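Single-structure report; data block below.
Apart from one protein chain that is not included, each protein chain of the complex appears where it belongs.
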Amino acid sequence: MKLRVATVWLGGCSGCHMSFLDMDEYLIELAGLIDLVYSPVIDVKEFPDQVDVCLIEGAVCNEDNLEILRKIRERTRVLVSFGDCAVTGNVPAMRNPFGDDNRTDVLQRAYIDNTQDNPGVPKADGIVPQLLERVVPVHEAVYVEYFLPGCPPPAARIQEILGQIVTGQTPKLTGPQLKFG
Amino acid sequence: MQLDDLNALVAKHVGARKKIVLRTCMSAGCMSSQADVIKKNLEAEVKAQGLEADVEVRRVGCMGFCGQGPLIGVDGLSAKEKLFEFVKPTDAPAIVGSLKGGACDVQAGNPDHPFFAKQMRIVRANGGIVDPERIEDYLAAGGYQALHQVLTEMQLAGVVEEITKSGLRGRGGAGFLTGLKWGTVAKSAGAKKYVVCNGDEGDPGAFMDRSVLESDPHLVLEGMAIAAYAVGADQGFLYVRAEYPLAIARLQTAIKQAKQLGLLGGGIFESPFNFNVDIRIGAGAFVCGEETALMASVEGKRGTPRPRPPFPAESGLWGCPTLINNVETFANITAIINRGGAWYAGIGTEKSKGTKVFALTGKIRNNGLIEVPMGIPLRQIVEEMGGGAPAGGQIKSVQTGGPSGGCIPAAYLDTPVDYESLTKLGSIMGSGGMVVMDDATNMVEIAKFYMEFCMEESCGKCIPCRTGTAQMFHLLEKITQRRGTARDLAKLEELCDMVRHTSLCGLGQTAPNPVASTLKFFRAEYEALLQPDPHGPRANGSVKTAEAVTP
Partner (left out) sequence: MAAKTLIIDGKEVSAEEGATVLQVARDNGVKLPTLCHLEGVYDVGACRLCLVEIAGTTKLLPACTTKISEGMRITTDSDRLRKYRRMTIELLFAERNHVCAVCVSNGHCELQTLAYSLGMDHVRYDYIFPKWNVDLTHRMFGMDHNRCILCTRCVRVCWHIEGAGTKNVAGRGATSKIISDLNQPWGDSESCTECGKCVMACPTGALFNKGTTTGEMEHDRDKLEFIVNAREKQQWLP
């Protein structure tokens, strides 16, 4: 049976997914080895059950991120933190040092101070999720099996770890392949 | 000055003493409850009641029973010493009146109380008896005889030998053999050597050294002078924290007086031996008690530790061989010289000789300073001298060694107080802080308190201590706020091991002790606070979710 693989995009810039697509012809090979059951690049609405591997891009920034992440953890055997935002919090977490009010402050800055037309923080309960007090890396919220750092991780690095996974090896990156940034 | 001149001076001083002495404690503890006003009122009252011919009011140092202070001791009235406790400035007329048989409802203390009776006073022999601001008083109590003996009758090596024979170990915390240290400095080559007295005393709750310096400054100066002679130094530094202004003032007075009488300075007792002492005031950083940081501070640099070796004995102040000892260590020296190393070695246990001063505080009836022979069971200190926990409480644990020490559970109260036994229990003798805790105390909170102290006092030089203590504090906070999981506890234990083994100086190396010892004896209290993670047993921790954001 083919591995059921998912990728998910939380608080990140989608650069990691772009880098994923940069694997070019390996994608075709990969398509023969896995079933991509959930991903921003395919049109599935609900995260499925019984997923073998899920790559998670992005930090945990809002309640929606947290909720889906917990669901993913329940339904997935192996989680891989995919890219620096997932591994370290990275750029999205740069609001954390601004203290307890950082959520209010960033919203104020983005939606009121720096807008010309219709300033105002979008508010729609149940549709626009609330920001968490602090942005955290994925492993601070749920257990994560493997880590794939890089901002974004170069395609070769993604290919390396996926290659290890599909051939049944324990994923392991060493040396410069673990470089952050 | 020769000994004869000195003795004549003493005879004159003693001759001028009056029949009855009202000893007024004027150490920091009692001073904070207006002891200075009490003394003034007593003096005025003595005059008013026409007792000037027979009664003198004497300023003395700490009597030890500080929790009952302000204290007044009365000598010469009856065969037995009388004691007044919790004295107020308005009590002066009644107290003075009582000398003539008048009624007096000021609380009378009991000098036979186990708190006093079980003590053995070597370091604190003069505490509460002599006037710390009058060298004549110290001389009358036999002061500077040991220095005279050393300078006139003993060889350098003989002094070191006597200290070695006594088995005295450093009272600054680590318990290093003092004789061995003196011998090393004496043997170190160098034209210039220094003697340093460590009076930084930064442990929270500790005030042994302050009390010795305030109550009997000459005892420490004499100890330093003897040490200087033995190791071949001619310059000493007394490092005292700025928070001890009274100790500093009394030391300054003491140094001036000793110089006037030729007991410090050039040609002491008209011998070729010179010894000057200067005071250096520390800004109150705990780490400046660590010897290499202290020396950097004396040199005028930022007080941070450096790796040892080289040890100060080989390369200390300005690269010269330097002897550094604790206040209490120096305070033991004259007794050893006067009564012999063998006498001293007869007190205490096989490996821990002599006495130790403790600051007994916490959930206990009788707070104060005690000096006890080494090897005394902890139970005697806590239950008999300290009177046990205040009404309703049950003793749970005794903390020794401050932020570098550990918590000894009540089940081990029969442990003898000596270096090895305390270390075996995961605590240390330390410098003498002893905090009693009752059953209302949460041990995880205690561990957190000490970790916060270490985190804030870390000098910041080395990574494991600077950031390790911050992470450990964070983990403890998470646990006490019921946000921690088993994984956090495991991380805490791993950090304990790492910080202990990789930190540069003793602060970091011992910072994990309070956590490690409470984990050893009170692990259940930690575990009771842990949260099962709602996101499965493999989850790393919990995330604080947001309340609504409304900018």
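First chain written, first letter: the chains are A and B, and each begins at residue 1.
As a working rule, a contact is a pair of C-beta atoms (placed from the backbone, for glycine too) under 8 Å apart; a residue touches a chain by one contact, two chains touch by 3 or more.
Keep in mind it's a predicted model, so treat the numbers as computed, not measured.
S.K.: Name every displayed chain that the left-out chain is in contact with.
M.R.: If we consider the entire complex, the absent chain touches A, B.
S.K.: Specify the residue from the set A:Arg109, A:Lys123 or A:Lys179 that touches the hidden chain.
M.R.: Residue touching the chain left out of view: A:Lys179.
S.K.: Identify the residue among B:Lys80, B:Lys256 or B:Arg306 that touches the chain left out of the display.
M.R.: Of all options in B:Lys80, B:Lys256 or B:Arg306, contact with the hidden chain holds for B:Arg306.
S.K.: For the chain not shown, which residue from B:Leu42, B:Ile337, B:Met455 or B:Leu529 touches it across the whole complex?
M.R.: Answering carefully, the residue with contact to the hidden chain is B:Met455.
S.K.: To test your reading of the contact rule: which positions on subunit A touch the chain that is missing from view?
M.R.: On the subunit A side, contact with the omitted chain comes from 81, 84, 87-91, 93-94, 96-99, 134, 136-137, 139-140, 144, 146-147, 149, 151, 173-181.
S.K.: At which residues does subunit B meet the chain that is not included here?
M.R.: 285, 287, 302, 306-307, 309, 455-464, 466-471, 474, 478, 491, 494-495, 498, 501-504, 541
FYI, only the chains that are shown with their structure count from here on.
S.K.: Counting only Cα atoms for the centres, state how far subunit A is from subunit B in Å.
M.R.: Once rounded, the distance between the two centres reads 57 Å.
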